[in-house]
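Before I ask anything, let me first share the structure, which is written out below as structure tokens.
With one protein chain held back, the other chains of the complex are shown just where they sit.
For clarity, chains are labelled A and B in written order, and residue numbers in each chain start from 1.
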Amino acid sequence: MEPDREDESFVKPGLFLVAFLAFSSLAVLHAQDTPPGILVSRQLAASEGLTVGSIVRLSIDAAGTHAKEFTIVGIYEPTPDPAQLGVVPREVRLHLPDLLDLTRPAASVAGTEFVSSINVALVHPDDAEGFSRDVNARMPGILARPSSEAAGSAGPFKVLERFHLAIAVVTIMASTVFLLALTMMLVDERRETVGVLRLIGLPARRVLLQVLIEGALVAGVGAAFGLVLAVLSEGLINAFFQWRYDTALVFVRVTKDVALTSVAIAVPLGTSATVAASWALLRRGGLRLARR
Amino acid sequence: MKVNDNAAHAVVDARGVSRVFAMPAGPVVAVREVTLQICGGDHVAVRGPSGCGKSTLLHILGCVDAPSSGTLLFDNQDVSGLSDARRSRLRLRHIGFVFQRFFLLPMLTASENVELPLSEAGVGKKERQQRTRELLEYVGLASRADHRPSQLSGGEMQRVAIARALANRPRLLLADEPTGELDESTGAQIATLLDRVNRDGTALVIVTHDSTLASRAARVLLMRDGRIEGEQRR
Partner (left out) sequence: MRALGFAARSLVRQPARATLGILGVAAVGALLFDMLLLSQGLLVSMRDLLEHSGWDIRVSAGDLPGRGPRVQNSLEVARRIAALPLVRSTLRVRMADAQIDRPSSTPIRAAFEGVSALSTTGADMHPPWTVTRGREARGPHEVVIDDRIAAALGVGPGGTITLRASCVSDRESLPPVRVDVAGIAEFPFAVSDEDAIGGTFEALQTACSGNVGDDADLLLVTSTGDSNETAAAIRTAVPDLRAMTNAEVVGRLQQTGFSYFRQISTVLTTVTVSFAVLLITVLLTVSVNQRLGEIAALRALGFSRSRVVADVLSESALIVGSGGLLSLPLGLLLASVLDRILKDMPGIPVELHFFVFESEALTIHIVLLVATAIIAALYPMRIVSTLPIAATLRAEVMD
């Protein structure tokens, strides 16, 4: 039996509406079934074999109390923390409501939880100090401070800076001794030449000037070579330690300031070592110098 | 004082020895097929123009340098097959060297310089000191035993060098231009001393430009272009 032609005009739109409603209901049901999204650190993903799309269960204890399911929607590289060097960052990031939901004690009422801190981005960042003072004055029990003052965690690195400086001072002192020994030997090699120059009438000052220029040249070239070496080894050292600790931290950085300081120390040191070694030599007579 | 009891057989027997130096511009033949015998008690001078191979020949005779070809016998022993250690031992005990530039160790006193070869030869302390005193007396420097080379004149330094060379009673003393850096009168004193060493039994070979020194030798070898062209005997 064929359908009635008059019914066709009513049935088609009706069918479409039912299909639409069915599809919408399915979509809502799907949203409710999909666990909330989380991010996991690269290191955690690698160690547990997790990928984007994996469904995991998170709980606040190893027994799995009140465990909830989450979907991994992304894998991130954690910001390297120098204070956590050597610790593999197995981290998870959740939306705050999900975290509070997961960690809330059973007896607590939602909305009575606490957070460790609240980050605030100001329209005018220069107002940070004034803003902090305002908040502290109006909200006792709260401590607000500009991010630039959160340098408590930089304390270890200030100490390490002093430590490295002390090591550098000792290294420079040892290098100076070496440098003096080397320049004395180099100058001694040329004592006959210097003796002959003195014998033919060149004043000590003239010879010293020549020595000064030579010393400055050698020191300059040496410093430049040292810088090149430093830049090359910077890459090697960073590559090694980044591999060793599986981190993106930068361990050595040759900045413009560092380069300038190194040259500012090396060139005068090298020049004055040569002059000092030569001065001792020039105090002897030309005849004595020229004799073997 | 006799420093050595010699036998009149060949101390050194060089047979057709040659020495070739490989140079970037091509090989240089410093010594060409030289045959030569030095017997116990011989006093030989080697003369010739600069670059004729005199010093090279001296080095070969003293086992300091090995010939490129030919045979060198020392006390009838072929030295070519000897290891470096054994050749050193041979030089230490049987050959003495005196150099133009003295080569005294500046940080040691005169007596310490003379004592060095004795110490290296393993001679006991007492005997070393005794022998050193004798040698310094022999060369006329007993009063300068504790002086460093910088405190000695050229002639005195050379005398210390001769004493050092005689330390282990060598059978052969080789001197390369021993008066080269000395004035005439000092050179004559050294020549007199070397004569005495030879009279006391040590075979002596001297390379020299100094005609006065050469004239004191019983045999004078004339070298040119690496060959011994002639020999004069007195």
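Rule of thumb we're sticking to: a residue touches a chain if its C-beta (ideal position, glycine included) is under 8 Å from a C-beta of that chain, and two chains touch if they have at least 3 such contacts.
Because the structure is predicted, anything quoted here is derived from the model rather than measured.
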{"item": "Hidden-chain contact residue, picked from the options B:48, B:70, B:117 or B:155", "value": "B:117"}
{"item": "Among A:116, A:148 or A:255, residue touching the chain not depicted", "value": "A:116"}
{"item": "Hidden partner chain, touching residue among A:55, A:87, A:228 or A:264", "value": "A:87"}
{"item": "Residue among B:20, B:73, B:92 or B:222 touching the omitted chain", "value": "B:92"}
{"item": "Interface with the unshown chain - residue positions in chain B", "value": "55-56, 59, 62, 64-65, 84-85, 88-93, 95-97, 99-101, 103, 105-108, 112, 115-117, 119-121, 164-165, 168, 176-177"}
{"item": "Residues of chain A (touch criterion as defined above) contacting the omitted chain", "value": "61-63, 84-87, 114, 116-117, 140-143, 152, 155-156, 159-160, 162-163, 166-167, 170-171, 173-175, 177-178, 180-182, 184-185, 188-189, 237, 241, 244, 280"}
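By definition in this document, only the chains that are shown with their structure count from here on.
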{"item": "Centre distance in Å when chain A and chain B are each reduced to the mean of their C-alpha atoms", "value": "72"}
